[in-house]
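Note that one protein chain of the assembly has been removed; the remaining protein chains are unaltered in position.
As written, the chain order gives the labels A and B, with residue 1 at the start of each chain.
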Amino acid sequence: MDKLFHVIEAQQFDRPLLSELFAVTKEMEEVVSRYGSNILSRRLMASLFYEPSTRTRLSFESAMMRLGGQVVTTESAREFSSAAKGETLEDTIRIAEGYSDVIVIRHYESGSARRAAEVASVPIINAGDGPGQHPTQALLDVYTIQKEIGRLDNFKIAMVGDLANGRTVRSLAYLLSKYDGVKIFFVAPRVVRMKDDIKAHLDEHGIEWEEADDLIAVARDVDVVYQTRIQRERFGDRIEDYEQARGKYVIDQTVMEALLESSVVLHPLPRVDEIVPEVDGDPRSAYFRQAHNGLYIRMALLQMVLES
Amino acid sequence: MDKLFHVIEAQQFDRPLLSELFAVTKEMEEVVSRYGSNILSRRLMASLFYEPSTRTRLSFESAMMRLGGQVVTTESAREFSSAAKGETLEDTIRIAEGYSDVIVIRHYESGSARRAAEVASVPIINAGDGPGQHPTQALLDVYTIQKEIGRLDNFKIAMVGDLANGRTVRSLAYLLSKYDGVKIFFVAPRVVRMKDDIKAHLDEHGIEWEEADDLIAVARDVDVVYQTRIQRERFGDRIEDYEQARGKYVIDQTVMEALLESSVVLHPLPRVDEIVPEVDGDPRSAYFRQAHNGLYIRMALLQMVLES
Partner (left out) sequence: MDKLFHVIEAQQFDRPLLSELFAVTKEMEEVVSRYGSNILSRRLMASLFYEPSTRTRLSFESAMMRLGGQVVTTESAREFSSAAKGETLEDTIRIAEGYSDVIVIRHYESGSARRAAEVASVPIINAGDGPGQHPTQALLDVYTIQKEIGRLDNFKIAMVGDLANGRTVRSLAYLLSKYDGVKIFFVAPRVVRMKDDIKAHLDEHGIEWEEADDLIAVARDVDVVYQTRIQRERFGDRIEDYEQARGKYVIDQTVMEALLESSVVLHPLPRVDEIVPEVDGDPRSAYFRQAHNGLYIRMALLQMVLES
C-alpha cells in the first residue's frame, strides 16, 4: 500500500486505506483520552485559510497540538494574492513549505488543493476548496457510521435535506459506493434533489438507491438518517423556494419515534432548525459525537502523512 | 470548599475563594520569574472571541502557555453564527468542547458566558460578555490592591472618572463589599455618576461611601486612587457632555503631590489623557504593574479550573 502523502479528495481513499485510517483514528480516541501524545513534537503545521472556516481550522489545529505538534495559522491567506501583489497560489505554497512540515489549505476555488499539491514538497491536506471537496468531513462521516452502527456493509441510510448543493452528501455517496449492500434513500425537497451524476455513479457501482417523500416511513426502515441544512445562500432571490424547502423535512420527536432503537441521526453541522433541540438528548442523536470524530480523523491523517 | 470550575462573574468569589486564588496567583509570579512551568502540558485552551479584545486575549493565551499548555484561537467566532448559518452559541460550545480542555469566551451579549457554561462539560472562563461581566479584570484589581497596599480590610479608595458606564468600577465595588472597613469615594463628572444599584448594594453590606467633587482633597485621604477612562463611545451625539466630563478629573503632578507616600494610582487601561504620561515614572503609579498582574491571575484561574 502506498504511503499517504497529500489528502486532496475523498475518492483517493480505497477500502484498504479507509480501514487503515479508521484503525489509526480509533487509536487517536485513546490518545485524546490520555490528553495527547508527543509523536509529532517538533513538527510544524501551517494553516493557510483563504476564507474563514473557524470550526474546521480549530479542529485541525487542535489535532496537531494533541499530537505534540505546533501550528502557525492565518485566516487571511487571501492577502498573499491581493490585487496589488498578485502572487500565485503556487508561489505562496513554495514559500510556506519553507517553514512548515505540512500545509492545511482552505480555499474558495475548486481545484486549489490539487494545484497546491502539484508544487509542494510537504504534504497538503485539503480543508475544503470552494464547491469542490472537503475530504476530512466525508471521512469523519464514514468513520462515524462504522462506529455508531458497527458496520459499513449491508446497511440503509437516508440522506435528507439539500442534496443538490450539499458537498457532504455528495462526497459521502462516493465513499459509500466502495462498500457492499448499501441502500440509500434520497429525501429532498423537489428543488434540491440529488443530481444525476451521483445517481449514475451509484448505479455503476451497484449501490441501490431510491427517492422518497415520506421521511417518517423512511425513518422506520433505515440505520442512519443523515440530515443536512438547507443553505439559504444557495437560493439567491428565490426566497419562496427556500422557505418551502426549509420547513419540509425536520427531525423532531415524531421522526425519533419512528426511528429504530439501534439507528442514529447524523448531521455535518452547523444546524439551524432542521433538527429541533428537543431531540439533542436522545442517545440516537449522534451529531455532536460525529463532530468530535473530526478531531480523531484529522489526528490520524496528520500522523499518517507525517510519519517518517 | 467547592472546586472552582466555571468562572462567570466576580460575585461567585467569596472571601475564602479569593484568598485561595490570591495565594495561587502569588505562586504564579514565582513561576513566571523562572519562565513558566509544565503543569498544564498537553492541556488545550480554546479562545473563542466573538469580538476582538487583543489585550485580554493575548494575556489569557500567554497565561496558558506560561503553564506549558497550548492554545487554539479565533477573533472571528462570530462567523459561527453568521446570518446564513445561524448556529446557536450552545451548539458552538458543544462542538468546541470536543477539541479543548477549557474555553475562554468573549462575547458581545450580556449573559453569554452563563449560557455557555450551562451546556459545557469543560470549564468556561468569561473574558467579558458585553455590558455584563469581566471577572478577571475585577479579580486582578483586587489582587493588585492587596499586593500594593498590603491589605484588603480597612482602607480607603477613590473611584474616579466614568462610574456610570465603567464595568470595572462596578465589579470592583461588588468585590470590595466582601471586606471590612472599606470606604469608597466616588469622584465623577455629574453625567457619569455611580448608579443607585451599586450604592444600595454597598449600604446593604455596610460599606461606607460618599460622593466627592474635589479630587485633590480626596487624594490626600485615600490609599488607592482608581482612575478610569471617560468612554467616548458611551456619549453618542452628546459631544459637549463628553468633552466636559473628559477633562474634569486628570491625574497629574498636582494630584500626585497630594497623594500619600504609601498610596497608589490604579487604572484598568487603556488610558487616553486622564493620567498624564509625566507621572508614569512615579513609584506610586501602579497601573502597569496592575496590568501585569492580569497574567498571574489568569494563570492561577487556569490552573485551578484544570487541576485534576
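Keep this in mind: contacts are C-beta pairs under 8 Å (C-beta built on N, C-alpha and C of every residue); 3 or more make two chains touch, one makes a residue touch a chain.
Worth saying up front: this structure is predicted, and the values here are computed from it rather than measured.
Chemist: From the list B:L40, B:A173 or B:A291, which touches the chain that is not on show?
Modeler: Selected residue, touching the omitted chain: B:A291.
Chemist: Would you mind spotting which of B:K26, B:R232 or B:R284 touches the chain that isn't drawn?
Modeler: Within the whole complex, the residue contacting the unshown chain is B:R232.
Chemist: Sort through A:Q11, A:T74 or A:Q244 and give me the one touching the missing partner chain.
Modeler: Here the residue in touch with the unshown chain is A:T74.
Chemist: Which of these, A:R43, A:R66, A:R115 or A:H267, touches the one chain of the complex that we don't see?
Modeler: The one listed residue touching the chain not shown is A:R43.
Chemist: Thinking of the whole complex, not just what is shown, which of B:S59, B:S171 or B:Q227 touches the missing chain?
Modeler: Final answer for the missing-chain contact: B:S59.
Chemist: Which parts of subunit A are in contact with the chain that was left out?
Modeler: Residues 42-44, 46, 70, 72, 74, 76-77, 79-80, 83-88, 90-92, 94-96, 98-101 of subunit A touch the chain absent from view.
Chemist: Kindly note down the residues of subunit B that lie in touch with the hidden chain.
Modeler: 35-36, 52, 54-55, 57-59, 61-63, 65-66, 71, 75, 229, 231-233, 269-272, 277, 288, 291-292, 294-295
Following the convention adopted for this analysis, only the chains that are shown with their structure count from here on.
Chemist: Tell me the rotation angle, 0 to 180 degrees, that brings the C-alpha atoms of subunit A onto subunit B, to the nearest 5.
Modeler: Value: 120 degrees, nearest 5.
Chemist: Could you tell me the distance, in whole angstrom, between the mean C-alpha positions of subunit A and subunit B?
Modeler: 41
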